[in-house]
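Worksheet for the structure shown next.
One protein chain omitted, others in place.
Coming up: subunit A.
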Amino acid sequence: MSSRQNPEPMTIEEGCKLIDAAVTKLTRIIEGKPEPPFASHEYIGNYTIVYNMCIQKPPYDLSGQLYEKYGAIFQDYDKDTILPSIMEKHDEYMLRELSRWSDINKIMVRWLSHFFYYLDRYYIARSGNSSLTVVGMTCFRDHVYEKVHFNVKQVVIALIHKEREGQQIDRALLKNVLDLFVQNGMGNMERYEKDFEDFFLTETNSYYSRKASRWIQEDSCPEYMIKAEESLKKEKERVSHYLHSDTEPKLLKNVQTNLLVLVAKQLLEKENSGCSALLRDDKTDDLSRMYRLYHEIPEGLEPVAVAFRLHVTAEGNSLIKQAEDAATSGIVEEQVLVRKIIDLHDKYMAYVTDCFQNHTLFHKALKEAFEIFCNKKVAGSSSAEMLATFCDNLFKKAANDKSNDDSTIESTIDNVVKLLDYISDKDLFAEFYRKKLARRLLFGRFSDDHERSILTKLKGQFGGQFTSKMEGMVTDMQLGKDQQTGFEEYFKNTNTGKPKGVDFTVTVLTTGFWPSYKTSDLNLPLEMVNCIESFKAHYEIKTKHRRLMWIYSLGNCNLTGRFDAKPIELIVSTYQAAVLCAFNNTERLTYQELIDQLNLGHEDLVRVLHSLSCAKYKFLKKEPASKTISKTDSFEFNSKFTDKMRRIKVPLPPVDDRKKVVEDVDKDRRYAIDASLVRIMKSRKVLPHQQLVSECVEQLSRMFKPDIKMIKKRIEDLISRDYLERDTENPSTFKYVA
């Protein structure tokens, strides 16, 4: 390049002429018109023109004017060439034009930036003006984009609608066009958002709103969900194909709101196909889909969980009602009911773990549902009692029927422990269970393994205090066996007072572990008295300072009845045995004589006599032979009795102690509430009423749900016993009295 020697400074007019020529050539090239490309000397020449004009000495330093010229080039080009071309076209063609001209513009910016490069380096740097690239692009934005974007947007949205309706469209074109929107934001997404995205989302909103209204009417829940899932998938694809990634979350939220959130209630509650029906009919796929769809939405799972809970509650309630209806004469079939509830639990827990991915919301819903119906009474029996009876029957059967598979017993035990969690009166269950456990243990109908297994599981779930007494009982039985061996050893060695021909077993129970039983001053037959005395002697040797309290009501006895036809072995309770043995000495006894001789209470004697003379086996003849016992009856040994069996078991029906159990538990609850209140007040010293009540309820909730009125009563009792007092200034606050 040779610099001119002292040339005449070029004026702006002269320069512009040259530049214009170059520009014309350039535009022809980039517009694809036949035009030879720039030769390298032309290229350099163009650069030089600008360079020279810039370095000329003032007043001929034309940088500023050149800068403006640069801007003007673009302006003119945009206004005169680009814009009209685009405006001529419509629809897709307009988009293509826009895309084409945008590319052209970019090339032009690049080329001209090269020509005017010197400006960029010095003038712009010094003056702080926008760079050449920015000027070029801004021009395009202001003179082209601004004028066409509205229409372009309309076209784009129309195309998207077409695609939504299933037609093919030119995705690449849309991508280019939308990229344009982004680019014209000049660094931020405002243009894209304001000029396109907002409209797009509004359109999407009404589109899916319409679809939702139609589908919800026409389709079943599973069908609808499939369509919803499909729609979401398609929209996601749409983003990857031509929308900006920023749009994705807004778009999906839009679709979800319309298709899933606004219609949630209608969808889930659809008759015959909604959540309830799906649960009922084991439609795991559909339920999984439901979970997937609603999981994406914040708080979207809540209506599903509610529907789940309502359904489970309804199912449970209907089981309860069935049992209530089937309970003839007030006796409820708890075996059936508890089994059904266990099955219900397994079924719906499976849904929670599989379809609902173990989500806490659904665990909670299941729990709440079960807590509602598991605490209902059926024919007067509380659920606590029913569950205890269920266990009783389970273990009694298992002890007899060794063929029962241990693992099924174990899994049933697990289920029982789970169910117990839902029952609020856990202490009531413990009491019933303890009573029945006592009978099982004492009448030999238990398996040590099973008993220990359930106690371990209960302990694990509810704490040691819950099971301590019951564990003590089972241990007593274990110790009892050892003790019995010791007792028998005693006789072998000492040979004193061994009762003639009577095998005698004693089980020593630790008071406190076992339920309390009434003692009675039953007059035993002589043979039994000897047994008792000899055991007493033995026990006194072994342990001092312990008092034995004999509970004859729990004992049982094997007698041989010497009937005329054949002797039959009778397995009866001690009371029954005592009555029967009374007839060893006399043929006939009146009721009154029996009372006097045996010293039994009337209630007990009536029960016993009924079982021996009015029930299935009539060992005694009753006069008069009516169905009930009256105090004027007399009895005789029925020597004519016989049966095909050689051994007969005559169970004495246990007295219904449900009322007593409930009373005992109520009493214990009162103590528990007292203790809890004192404990709380002792540590807090001063506490307002409501907080005291709620803390007390919280503390006791593991065992039972305390009645608020009962708590209030206990508080008042504690006040009158000077444990607590009301604050004089604030009577709804209590103070601990040290």
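Miscellaneous remarks
To be clear about the criterion, a contact is a pair of C-beta atoms (placed from the backbone, for glycine too) under 8 Å apart; a residue touches a chain by one contact, two chains touch by 3 or more; residues count from 1.
Just so it is clear, contacts and distances are computed from a predicted model.
Between the names "50S ribosomal protein L20", "Defective in cullin neddylation protein", "V-type proton ATPase subunit a" or "Ubiquitin-like-conjugating enzyme ATG10", the one given in UniProt for the chain missing from this structure view is "Defective in cullin neddylation protein".
Within the whole complex, the absent chain has one touching residue among A:521, A:564 or A:716, and that is A:716.
When you scan A:40, A:217 or A:728 for touch with the missing chain, the hit is A:728. Annotation for subunit A: contacts to the undisplayed chain at residues 668, 671-672, 674-675, 678, 688-690, 709, 712-713, 716, 719-723, 725-726, 728, 731-734, 737.
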